[in-house]
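Excluded from the complex is one protein chain; the other protein chains are retained at their positions.
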C-alpha cells in the first residue's frame, strides 16, 4: 500500500486552527487515542506535536449543530473529545434541514411572469423571506458558521440513528478518499471535537501502525467491496470471492489532494511540464502487476511520443485499465509490457487488483463454460484494438482531447462548449441566462479556446467538485436529483472558499442588494454581504438550461468530454 | 591631399595581366619613366615590382586599333612602351566608328510593322547584317578583343589629331577619377603599351613624388577648373580668381573604386552596417574647414539618430555642402560645428575648397554691393532651413529615401519605380517591352520593395555607370544624346564584364539564335555566343519607353531619386 | 456521443419543402381565383400576412428564453426559410396587384430593405464567425475599449521605462510621431471589414523603420511593443467584424417593425374599403 510522498516546503505556513496553543497540544497528548501513538516513529520535520498544533484544531459544537452532512465533500476527520453525537442512519435527513437548496420547477405561469418580474438592479435578494437563513449560526472562535437542526427530538423519533461518544473517530474515509460524506452527524449535546485535516490524517496513517490498521480496516469494510461490486468485470463474483478480491486489493493515492489550489499557478508554466509533473501510476513498457481501477479522480492515459507524451484518453471513477495486457500474458504471450503510461490528473485514488487474483477470479471465469472464452477473448481484443486506434491517431486528431485533459476540462460533466465557428457573438445566451436568473447572468461568454472550441466560464458541474471541499455550511452541494452542483443562496455565508477552490474561476462572489438597490450589509461590521453565484443549469426553469436553448445558431452545448467526440460543422444551420 | 587607405587582404590574388613574367618586370624597370620611381619609398607589402607584376600588363595594339574611346569608363592608364598613337582632338570620331550603337528613331510605318515582324523565337539575331561586327578583332593574348578603325588615313585627313610617342602616359585621370575618357586614342603604328590599372596607379601616386606631381598637375589643368567653373557658387569668379581657388582646392577620394563588385555581398550583412562601413568625409559636430564639392560618385548626408544614423539626403556630382556653417562662423556665430555627417556612398571623389579661400572669394562677394548681402544671407538661411526640414522629418517620412540610399538606387537616373498599390500585375509593361524589342522583354517586373514601392530589375541608367568600367570593346556606353546607357549588340563580345559589374543585376546575358531558332555558336569552340542585354529606354521607338506608356494604371515611372518626392495615390485612375 | 451541431440537411430540406409547398398551393389558389375572376390578391395577401406574422414572432420568442417554446436554433432556421418564402409571396402578391400607389411603393422599399438586410445578415452570420476564430484571439465586444486602453497603458509604460532605463528617446519620439495614433482606438476599420492586411503591414513597417536606430536593448523594448501592437491588431479585427455582426440588426429590426406596422394599416384599409 503506497502513498506517494511529496515535498512540502511550506508545510505548516498556514496552520489549520489559528488558536491552537501548546497547552492545547499537551492536553491532546493525554487523550488515550492520541497517547497511543508512538511519537518517536515520526520524523523530526513532521513531529506528532507539530501535526497536532498545525494540522488539527479543537472545535466546539452546540447541541443540534450539524458536524458533517451527507453528500458534503470534507477534507477533515473528527475525534470526539467530549460530548455525544448522533449519526443519522435511516432515512437521511431532508435537504432543507441540512441547509440545501430546494429545487422546485416553475409552473408555466411562474415562468412567463419572469418577463415582467425580472429586476433591473443586479443581485437583489428578498431579505425578509430568507427564513432558512436562521438555520445558520455563527461561531465566534473560528470565524465560521454552523448549520443547526431545530427539532432534534422529532428527528430522533422519525429517523434511525446511532450514537458516537468520547473517543470516536469519524469522517476519515471521506477526507482521505475525496468522496462525499455518507451520512449526517450532528451534536446531541454540546460537544468538543478534534478536527484533523487530511494532511495530518495522512501522516498519522503513514507513521502510526494503529491508525493505519484502523483506517484501512474501515476502508475495506465500508467502501472497497461496494466499489468492486459496482465494477463490471467483478459483477459476476459471489460475496466470498469478492471478499477475496477485496482483501488482496491495494489502495493507492496519487497526486495532491488540493491540486486545485495550485493549479492556476501551474498553468503559467510550460504546458508540457504538466504531464511531466504528474505522479506516474503505471509506466509504459513495464510489466503489469494487476488491473488498475479508478476510485476517485482522474488518470491520464498516454504514450511516449517524440520528446513528450501524447494523451490518448483518460480514466474516471469506475474505469479500469490493464486487463488486456495481463490477459495476454496469462495466455502465454511474451512481451506484454504496458502499452501506455497512466498518470494522476491532479489527484487520483486507485485500486490495484493483483494479477494472481485477476487470473483466478476473472480469467478463469472468462475461460469457463458459462461465459464463452472466445467471446471474452474477443472483447479483450476489441478493447485492445480501441486502444490501438487511440495510439494510431495523428497528433492533430488527438489535439482537442489533449487540450481538454491539460486544462482539466475533463472534470466537467456539463462544460459549456461553444463552437466559435458558429457563434455570432450575439450574446443571446447571456441574455437568456440573465432572464432566467432574475436579471443576473450566471456565466461569462469567454474562456479558454482551442481551435474553434471555447469552454466558457460557466460552472461545469464537475465529477470531482473541488469547490465543495470545505464549504462550512454545505451551501454548495450536489443536487440529489440530476447531480448538478448548486448553491443554496440562503445558507451561503459568502466565505469565498468555493470561489477560491474552483480551478476554472467559474464561481463569482457578488454583493447582494435590497429591492431599492442598496447593498445589504452585515449589521455587525457594515461590510457588504457576499454570495457565491454560478450556473445552476437553470434547475428551476421548465425550459432546461436557457443558454443552450437560446442559441439561434446551435453553437453551444453542455458536454461531458468523456462522452463527447466533437464533429466539424455539418450544415450551416 | 588625402587618399583614404583601405585594407587589401587579397591584394594581388587576381593579377591584372595573366602572363606577366619576372623578365617583363625587369624589362619595365629599365624604362626611364619607371626607373625614375624611387623603389625604396614603397613599403614591403606593396613593392614596385609587385605592382608592376600584378597591377600592370603589357598589351599590344595593331595599327588602327582603338586604345581608348571618348566616353568610355576605363579603370586603367597607359604608358607607351613602343610605337606611336594618335589622339583625336577635333571633331570626335562618330559613334559607329568607335563601335557604338547608332540610334535611329523608327518611322511610324517601321513602328507599326513590328506588329507582325516581331519574332516568336527569343533573341534572334540577323548574323549576315552584322557588318559592324567585323570592326572587332580578337586578341589572342588577353582573351579579349579590340575595335579597330578601318580607314585611318581618312581620319587623319578629316580630324585634328595629336601624336603620342614612346614614354607618353595617358588615361590616368579617367582611371583615377572614374570619369569618362575625354578623347579617343588609337594606334597609328603597331604599338606596345603598359596598361596600369587604377590600384597600381594609386600606389604610384601615393609613394612616388614624380608621379604625384605629374598626375595632380594634369588634373588641375584638365579637370579642376572646369568643374569649379560649372559650380554655381563659383560661377561669378574671373579666370584669375578661379585659378586661385583651384590652386587651393584639395582633391580627395573616398571609398572603393570597385565597390560594386563587393556590394551584393555586403547586402547580406545587417543593413545598419552599411553606413557604419562608409568612409567618413565630414563628421557631424566637427568644425568645417571648407566647402565640400562632389566631383564624382555620391555622398550620403546623415545625422546621428538614436543608436544609428538617419539619412537626410545625398549629394551627387555638382552638389556641395558646408557653405552655411562656414558662412555663419564667418559672421561671428560660435558653435557652428557641422550639422550633418557626410559619408561616401561606395566611391566618391570630393573637392574641398578651404574656408580661407571661400571667405575671400565667396563671402566677400556675397557681402559686396553688387549682390546684396542680405539676399545671400537670406539664401544661406533658406538652405539652412531646408536642411533643418530634413532633420525634423520623422523616421517614417524619411524611410523611403533611407531605403533608396541604402540600396544605392540613388545612382539611377531612370530607375523603374512601380507603385504596387496601383499595379494590377497585368504585365502589360513586360509585354510592351517585349513588343518593342523584337519579342524579348528587357526587364523583369520584380525587384526590391519598400512599402508599396518596387524598383524593378530594369537598367536604371546610372549616374555612375559601373557597368561600363572595363568593357573591352566599348559596346556598353552612354548615348551621346539623352545620356542613357546602351549596348551595341554588334560589338558586344559577351564577356559578361558589365553583367558582373552591375550591382543591381539588371544586365542579362542571353544566348543568341538564328532565324530558325538554333543557337549561334562560336565556330572556334562551338560555345553559344552570348550577348549582354538590358533596357535601352526604347531608344529607337517613337513612343518613348514602352513600359511606362503601356501601364493602364499609371503605376510605373522612370525616376531619378534625386529629383523625386513620392506622393501617395491621388486618385484611383 | 458525437456532437453534431446544426440541423441535418434532411431536416432543413423538409422545412424548405414545406415552405415551397405553401407557396405552390397559394400560387395555384390565386390562379384559380383569377380564373373565376375573383381578386386573387386577397388570397396571397392573407398568406403573406400569416408568414410575416410568424417572422415577427422570432423577435418575441427571443424575449422569452425561459418559456418552453422550442430551441432558438429551430426558430432561426424557420425564420430564415420563412423570410425567403415571404419574398416569393411578396412577388406573387404585388404582381397580382399591378400598380400600387405611393403607400405601396414605400412599403415595397421597406420590405426590400428588410429582406436584403436579412440576407446580408444571414451571410455575415455564416461567414464572419469563422474569420473571427482564425484571428487567434477571442474578446467580448463590450470589453474592447477597455482592452485597448490597457494595451495602450502597457505600451506607454514600456516606452517610459525604456527612456528611463536606457536614457535615449528614439523609441519615445517615434511613438509620439506615429505609433501613438495606432494605439489610440480601433484603427483600420474598413480594411479589416474587407479582410485586408493593411494593419499588419503598417505595424510591421513602422517597427522595421525604427529598428535600425535602436540599440540591442532598445530593440527588446521595441519587440515587446510590436507584440502588443500585434495583439491590438487582432482586437481591432474583432472590433470591425463584431461591429458588423451587431449593426446589421439595427437596420433589419426597425425596418421589419415598420413593415409590420404598415402591413397592418394596409390590411385595415383594405378591410374597410374593399370588404
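Each chain gets a letter, A, B and C, in the order it is written, and its residues are counted from 1.
Rule of thumb we're sticking to: contacts are C-beta pairs under 8 Å (C-beta built on N, C-alpha and C of every residue); 3 or more make two chains touch, one makes a residue touch a chain.
Since we're looking at a predicted model, the values are computed, not measured.
One chain is not displayed; in the complete assembly it touches the shown chains A, B, C.
Of the candidate positions C:135, C:168 or C:243, contact with the unshown chain belongs to C:135. Residue-wise, the contact with the chain that is not shown comes from B:431, picked out of B:236, B:393 or B:431. Among B:54, B:75, B:161 or B:419, only B:419 touches the chain that is left out of the view. Listed by residue number, the positions of chain B touching the unshown chain are 106, 108, 111-112, 114-115, 417, 419-426, 428, 431-432, 435-436, 444-446, 449, 451-452, 454, 538, 541-543, 546, 548-555, 557, 559, 563-567, 569-573.
Residues of chain A in touch with the missing chain: 271-272, 305-308, 310, 394-396, 399, 402, 451.
In the full complex, chain C contacts the hidden chain through residues 127, 130-131, 133-136, 194-198, 200-201, 204.
The definition used in the following text is that only the chains that are shown with their structure count from here on.
The chains in contact with chain B and with chain C alike: there are none.
The largest tally of C-beta contacts between two chains is found for A-C. Rounded to a whole number, the gap between the C-alpha centres of chain B and chain C is 62 angstrom.
The centroid of the Cα atoms in chain A and the matching centroid in chain C are 43 Å apart. A separation of 84 Å divides the Cα centre of chain A from that of chain B.
Within chain B, not a single residue touches two or more of the remaining chains. Along chain C, no residue makes contact with two or more other chains.
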